[in-house]
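The complex appears here without one of its protein chains, the remainder shown in place.
Now for subunit A:
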Amino acid sequence: MAATTVPDNTTKRHAGRASGPAGGAARTGLGRKVRHNLQAHGFLIGAVLCFLMFSWYPMVREFIMSFQEKKRGVTTWVGFKNLDRVYHDPYFWTAWKNTAEFTGYALVIGFAVPFVVAIVLNEMRHAQAYLRILVYLPVMLPPVAGVLLFKYFYNPDYGLFNHVLKFFHLPTSQWLDSSHTAMISVVIAATWMNMGAATLIYLAALQNIPGELYEAADLDGAGLLGKIWHVTIPQTRMVLSLMLLLQIVATMQEFTNVFLLTKGGPQNSTMTVVYMVYQYAFNYNNFGSAAALGLFLLLVLIVFSGLYTRLSRNAD
């Protein structure tokens, strides 16, 4: 590691030295300051260039592209044409409805389930380490493995899920093949793969609740649900609301599961906004419209990530 940082650093140091003596004895303080700053910026330069190239500049470019069109290699300013086009895309509202639906399901399932699981795990006096590893195991799978495995389970003819339903004499489902159940199927797969992280975070929060509060609640004659409602939830309120916002931001950017499981279908029932951005850019080669749609998404998501930042600052 040192070997790679050295060249970069020494050139700056020489530059600093050169400017130091040149300033004369009266300005050694200034010279030292200049040298120190050059040195420090030498340490910064690698990361700053990467941020500039792959984060700051693309951010600006996102805005510029939204108002430009590229035809036969010639880029022209087109004003609000792109924004107008995506807004009047027949699937614009479908994509938003689906994204909202995905987020809604993901919150009902993906938000509540890990919390309940964490509460149950926290009560276990045995095998807690084993259970924790189990819950987190799917998080570590490469997404392609988890997703394609679920695709296999969802198969209406030979899939495991319909077999289990039949075993319990429950009605079977078309899962991913029906526009009614495709979205919820995607959410179930996503929840299985991702709930481990949320569960462990909740578990850590639960373990920070002072035991005296439960003792006091016991003395007041609170029941199990009473204790959850009056002690557990208020005590974990901050973590819960942060995770809620984090999950909204993450689920509204859903792409991988949809891409691998349904490609937006059947009948566009799983077409999310990000999937539509992808289609505009990489299927229709219309980068201007893709950027314009991304701008809509940014406007919505920035509200939630802004709230998150505010809240987490207060938490500190």
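Here, a contact is a pair of C-beta atoms (placed from the backbone, for glycine too) under 8 Å apart; a residue touches a chain by one contact, two chains touch by 3 or more; residues count from 1.
Keep in mind that, in the parts below, contacts and distances are computed from a predicted model.
Enquirer: Looking at UniProt, which of "NitT/TauT family transport system ATP-binding protein", "Carbohydrate ABC transporter permease", "Sarcosine oxidase subunit delta" or "Ribulose bisphosphate carboxylase small subunit" names the chain we cannot see?
Expert: When "NitT/TauT family transport system ATP-binding protein", "Carbohydrate ABC transporter permease", "Sarcosine oxidase subunit delta" or "Ribulose bisphosphate carboxylase small subunit" are compared with UniProt, the left-out chain turns out to be "Carbohydrate ABC transporter permease".
Enquirer: Sort through A:30, A:112 or A:133 and give me the one touching the missing partner chain.
Expert: Considering all chains, including the one not shown, the answer is A:133.
Enquirer: Just one of A:30, A:44, A:112 or A:170 touches the chain that is missing; which is it?
Expert: Spelled out, the listed residue whose C-beta touches the missing chain is A:44.
Enquirer: Contact with the hidden chain only, please: which subunit A residues?
Expert: 1-2, 4-6, 9, 13, 36-37, 39-41, 43-44, 46-48, 50-51, 53-59, 61-62, 65, 119-128, 131-138, 140-146, 148-150, 152-153, 155, 157-158, 160, 163, 166, 192, 197, 200-201, 204, 206-207, 209-212, 214-215, 218, 224, 227-228, 232, 239, 242-243, 246, 249, 252-253, 255-256, 259-260, 274, 277-278, 281-282, 287, 290-291, 294-295, 297-298, 301-302, 305-306, 308-309, 312, 315-316
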